[in-house]
Every structure is written in C-alpha cells, then in structure tokens.
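If you scroll down you'll find the structure; I have some questions about it.
With one protein chain removed, the remaining protein chains of the complex are shown where they sit.
Chains: A and B, in written order; residue numbering restarts at 1 for each.
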Amino acid sequence: MKNNNVRVVTDRIPLQHDGDGSDLFNYLHMAKPGDIIEAQQFSRQWQENELFPTAQKMETIVAKRGSMDLAGKKMITFFYEPSTRTRASFEIAMDMLGGRVIFSTENAADFSSLAKGEDIRDTILVLNRYRPDVIVLRSKTEGDAKRAAEISLAPIFNAGDGVGQHPTQAMLDVYTIKKKFGRIDGISIAMAGDLAKGRTVRSLAYLLGKYSDVTIHLVSPEELKMRDDIKDYLRRHNVFFYETNDLRQVAPFVDVIYQTRPQKERGTEAYPLISDSGYFAINPQIAGMMKQHSIIMHPLPRNEEIEREVDKDQRAVYLTDQIDSGLAVRMALLQMYLGK
Amino acid sequence: MKNNNVRVVTDRIPLQHDGDGSDLFNYLHMAKPGDIIEAQQFSRQWQENELFPTAQKMETIVAKRGSMDLAGKKMITFFYEPSTRTRASFEIAMDMLGGRVIFSTENAADFSSLAKGEDIRDTILVLNRYRPDVIVLRSKTEGDAKRAAEISLAPIFNAGDGVGQHPTQAMLDVYTIKKKFGRIDGISIAMAGDLAKGRTVRSLAYLLGKYSDVTIHLVSPEELKMRDDIKDYLRRHNVFFYETNDLRQVAPFVDVIYQTRPQKERGTEAYPLISDSGYFAINPQIAGMMKQHSIIMHPLPRNEEIEREVDKDQRAVYLTDQIDSGLAVRMALLQMYLGK
Partner (left out) sequence: MKNNNVRVVTDRIPLQHDGDGSDLFNYLHMAKPGDIIEAQQFSRQWQENELFPTAQKMETIVAKRGSMDLAGKKMITFFYEPSTRTRASFEIAMDMLGGRVIFSTENAADFSSLAKGEDIRDTILVLNRYRPDVIVLRSKTEGDAKRAAEISLAPIFNAGDGVGQHPTQAMLDVYTIKKKFGRIDGISIAMAGDLAKGRTVRSLAYLLGKYSDVTIHLVSPEELKMRDDIKDYLRRHNVFFYETNDLRQVAPFVDVIYQTRPQKERGTEAYPLISDSGYFAINPQIAGMMKQHSIIMHPLPRNEEIEREVDKDQRAVYLTDQIDSGLAVRMALLQMYLGK
C-alpha cells in the first residue's frame, strides 16, 4: 500500500538503531523516518542535537501559550486502551502548536474493528485515507506500533503497545535529566520498584545505554528484578549496573531516583515497600539522605511508593518538570516531523 | 503548589459564603475566586448584579450563534463519571464564546490515575501543567471539587461531585425562575418527588435561602422527605416550608413545581407516583390546576414523573427554558471568570 514517491523523506531524524532490543523490529523494513516505535531507534546524537534543543524551544512556546506553527496539521489519536494522561499530553501538544485533533477515541477496542476481529492493518489503512499528518496509536498488543508503521503513510507515534514500549516516555525522562544536570554522561541513577514489568524503566535503560559513564542501581524485590535482556543490553553498552534491595544504600550518592509503581494490572502482587527484606519506597527519610542537587522521578500514576510528604521537596520533579518535559518533548516531535 | 503571586485575583466574584452547608468546605482555605464548588458560595447580590445580567447577555450571543470573547482560552473537561448532558452544556458554552476544549474525557475513572489508586490531587496538578484556563470536574466522590480547588491554579468548576453538589444546576434553576417571574423574592415553589436523594433540590434550596419571603412546599413520599440539614438551613434563613404528600394540594397556588426523578442509581426504590397514599407526578390534571403564570421545572432526565402530554403545556420549561438557562449560565460563568 505504500507509495514512497509521495512521501516527503526527511533526513533530520536519522535512524541510528543499534541493533539491540526488540527482535520484532527490523529496520530494513522500517517504513519512514517519521515513525516513533521504540526507544532504541533514536541515537544519542539526534537526542542531543535535535530533540533536546527543539524541546527547549517548545517550552518557550508553552510559556507564550502556544504557537500556530502546525496550523492546518491534523492528528488522529487512536487508543485501544485507555490512558488519559498520555492522550492528554499528545492532544494538548498538538493544540499548543496550532494543529488540530480531527478524531480521537480512547475506547477503540470496545467497539472498533479489532473488537470484531479485524486486523490492525485494516484500521490503519482506513485511517490513512483521511489524510492525517500523524496517527498517535495506543494498543494492547506488543508489536502493533511496528505493524501499523509498516503500512501507514502517516507517521505512527507509539503511545504504548502493551508490554512493549512507550518511547516518548523515555524521551521525556532523559530530557528531564538533561535539563536538571546539563548532561546525561556520567549520571548515576537508581531505578526502584517493579523493574520486571515496568515498561518505563526498560525504555529508559535503552536510552541511557547510548550515553557514557552512566551508572544504574537496580533496586527491587528479588522477584521483580530487571530482566536479563535489559541487563545484557546494559553490559554491551558499558553501562555500570548494580542490584540491591535497599534504597538507603544508594540514596546518598545517586543523582536520580527513578521510582516505579507495582504493576498490578500486569500481575505484580503487592510487596512490602519498607520492611526488613528491603526498602523500595521514598519517604522523607530517604529524601533526607539524598544529595542537594539530586532529583526524584516517577512516571505516574503514583500510589504509596512515594509518600505524599515528599511532594513538597524541591527535588521532587514527578508532578512538575517531568510533566512539562512530556509536553515539550511531544511538541518537539510533532514540530520536527510535521513542521516545515 | 500554589503561587498566589502569579494568580490574578479578581474582586468581581466576592465569596459571600453564609457559613451554612457543607462542613467540608472551609473558606479560609478557599484558594481563589474562580472556583465554583457549591451553591451556598454565591451571594444573592452576586447572583442579581453579576450572574443574571451576564447570563442575559449570553442569550443574545447564543441568538447570534456565538462570539469570540474567549478566543484562545482553554477548557479541560475531566469527568470521572459520565454525564452527557452536563458535559455537552459546558463544552458548547465554551465553544459559543470562541474558546476551545483542549482535552475531554468522560470515562476518567475507567483508566486514569484514580482507577490505579492515585489521589485526585496528583491528577489536578498534572492537568495544571497544561495551562488550562478552567478545569470542569465531575467526580464520584463528595468533596473532590474542593480538594481539587485547593491545589489547582486553574479555576475548578464543579460539575457534580457524587452525592455532594452540582452548583451550576442550581444557578440555572434560579436564573430560570428569575427570567420567568422577574424576581425570586416572594416566590412559592413546590419541590416534588425524591427529595431525600435528589442533589438538585438540595442545591436549589441553598440558593433560595438567600432570597426573601420564599415558600417551599416539600411534596414527597414519607421515606423520601427532605433531610434535616436542609430543613435546618431553611429555618435559619426564614424560608417558609411545608411538607405534604399530595401535589394536588399545592398545585393550584404555587408559582413553580420543581419535579424530580426517583434516584434509582442512588438506591431509591420505585414508589407509586399516583396512588391513595400520595400524588407525586405531574399529569394533565395537575397541570390543569396550576395558575396561568406558573411554570413546571425538572432537572432531567425525566421518566414517568411528568407525563408526556404535559410537554406541550406552555408552562412546561424543562425541555426549553431550563436548557437555555443552563447554557447561558455556564457561558456567563466562563465569561466572568475567564474574560478580560
């Protein structure tokens, strides 16, 4: 169905895939530069030279309440499972740049073609006939974003595909670190909580692997340790990593604690957040141990793994800078891919 | 999280709370004048001098198919439970004034942060990062609107919080009475049906208590009588009220019959609308008893408690003036709070 002749190919987003990560993804089959499928697709150079500076410009646009740079551009947000926060961020990013959402659904699975047994390819082909400039896709099935991209003329932005990836979350996370420290090289980060099933820490690990001298402390209960595929990846990319079950051991010297939530909806059973067998939550005691210029991150939604008293801490960025970064990064991606 | 320095404080909407009503609400903690949390928050003076005249202007704008007074202004409608009618009224009010809805969800509870255990405060803080000019909030939990307002920089419009309040409904009801009779002082109103659980009659009673010489006839089955908190409020505000179980006794002399629906979704069992033990429905017989210049109101949706033959009666305003008032009042609130 593809017609590469009519597609404007841009060289601004070089696909410097490093060959790691999802076996599903074969970049020989990658359709077009506009697609955002998985974190490892984006090189360090592109992040530093393109994404971060553009995101920074976007923040000044937000401060001015928006621009009309994408006037006339059209987004479809097509969500097979609900994700209010992600959908809001994408739709508001489009609105901030003067573009418009021409169709939006958050319950596609309830009644759409897939519910009736249709393949996602049919759906994507149909949506393409409506001439969107971008399709933001959220699905329940790993690999759907890639399947959609292979067949879509409009760029596909993966807004999460099941247990697969959520690449724009990882981008906003590294952008937040960059903003706070001026660099990502040499950073020391503790990832805490449900590392086995948390999609965000996995995607973030892929991106951090592209930088130098990064140290990762993996802080999780024994049964929720980071899986081997990521650890192998980190080894290949010379990322130092350590595993522990006590946040107190690492809090005093890391630059970042990236806290995650037990993934109950993916089968993780509740575990003691603070007990003799481990220390996996952030409370004022942990925050008090941290360096003055460290930060506390969380992809949200947050349950009890960060106590609410911590919110007021200047180092807590999960309800402020991270949200702003999400908007700025998604605006940047839209601007780079859809703008002139 | 609040920064009162950057918030423009307007004195156009004085909070003349009379100290009655919800114990939850402590106006010492009230964040900002833009919030619309509960009916008793709004003084008679503000209603008469600000709300009603502005709503009247809004009706002329509707007749001209809208204005651009709120061009560039942004609304988020965030509904944790569905309410098509209320959401439509708010979103179309914003559209009528040239503003836009930058994000809308009607099933937030199914998949958003709250569903995953997150506190509504996190959600409101996140939404605030997107720089909305107003957040219209519908929740399932009494007090959520207040909790949201305490932490939100953007004004919170309460579009119903569980068994709590639905203040804009009460405003449109008093505005409808004002339009029809030119005054609210001295009005005689029968409230009929499920007075124990009906949220709208409770909010309306709060507003009527601010006027003079109002008489309320409470017409309900014994087990669905108006609760004591409201009756105490009415006594304190010198509102005459009577209780009865027969609409025929009051229909001939009241100015307004405000009819309500059995609140099945809140546990009210069906009761006989017309029987030996009482008379709680409006049929042509009841309508035929009413004064020529009286009106029949209902907050909708309507079941059998107003028979369909009554719809054609000139005095029936529930499918016409009340809907128009709802749009005009919500436009007025947006204009007053968001306009220059």
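Quick note on the criterion: contacts are C-beta pairs under 8 Å (C-beta built on N, C-alpha and C of every residue); 3 or more make two chains touch, one makes a residue touch a chain.
Just so it is clear, the model here is predicted, and its values are computed rather than measured.
> Just one of B:44, B:85 or B:231 touches the chain that is missing; which is it?
Going through B:44, B:85 or B:231 one by one, B:85 is the residue touching the chain not shown.
> Which candidate, B:48, B:106, B:243 or B:313, sits in contact with the chain we can't see?
For the chain that is not drawn, the touching residue is B:106.
> Can you list, in ascending order, the chain A residues touching the missing chain?
Residues in contact with the chain left out: 1, 72, 74, 76, 100, 102-103, 105, 107-108, 110-113, 116-119, 122, 125-127, 129-131.
> Name, in rising order, the residues on chain B that touch the hidden chain in the full complex.
Residues 62, 65, 81-85, 87-89, 91-92, 95, 106-107, 261, 264-265, 300-303, 308, 311, 319-320, 323-324, 327 of chain B touch the chain that is not shown.
As a convention for this text, only the chains that are shown with their structure count from here on.
> How big is the gap, in whole Å, between where the Cα atoms of chain A centre and where those of chain B centre?
About 41 Å separates the centre of chain A from that of chain B.
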